[in-house]
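I am attaching a structure below and will ask some questions about it afterwards.
For this view, one protein chain was removed and the others were kept in their places.
Up next, chain A:
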């Protein structure tokens, strides 16, 4: 694999190997965090466009139901608290990861996953409630843009949970090796980023939506 060259000052003498490509640097994680951050920024642009779409179309009800008829703010508040709790429990996991406490890290990662699942469950309940009430994405431009924006966020949370479970298995099998720490730090950025997006969703879509 490594491009190594054998050099010997005298024929038949001791052979010194040196690696011309410094492969270790690829895995050192120095550039990974920056690269992942740039990915998050591109993800941020996706959400910005979806927010803009909702901003433009969010008041076009096509004589159908509007936000005040559909949204249950106490459910949204519960959902918000789930995501906020999952943020701080992930923070606890990161702090314990720093101290190489494998079991405690896994515990808090598990708690984070459960909060994430609770968030998803409440959101799916809300969606099914809306669809049963006839407020499907096809009903109006408002509902199309609403489901596109909130659904994309929910999809991100879903993949975040899958990623979390995969990392928990990896940590359980391999321990808190540098590679797993790097991966956990990437997921940390992703998870907190989703919480940041949710701030925009509950403020811009839900709270401002139900205002008279």
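Brief remarks on what is shown
In the analysis below, a contact is a pair of C-beta atoms (placed from the backbone, for glycine too) under 8 Å apart; a residue touches a chain by one contact, two chains touch by 3 or more; residues count from 1.
Definition applied: contacts and distances are computed from a predicted model.
The complex includes a chain that is not drawn, and of the options "L-serine dehydratase", "Helix-turn-helix transcriptional regulator", "Hydrogenase expression/formation protein HypE" or "Cytochrome bo(3) ubiquinol oxidase subunit 4" the UniProt name matching it is "Cytochrome bo(3) ubiquinol oxidase subunit 4". Within the whole complex, the absent chain has one touching residue among A:84, A:131 or A:148, and that is A:84. For chain A, the residues touching the chain absent from view are 24-25, 27-31, 33-34, 37-38, 41, 44-45, 48-49, 51-53, 55-56, 61-63, 73-74, 77, 80-81, 84, 87-88, 91-92, 94-95, 97-98, 178-179, 181-182, 185, 189, 192-193, 195-196, 199-200, 202-204, 207-208, 210-212.
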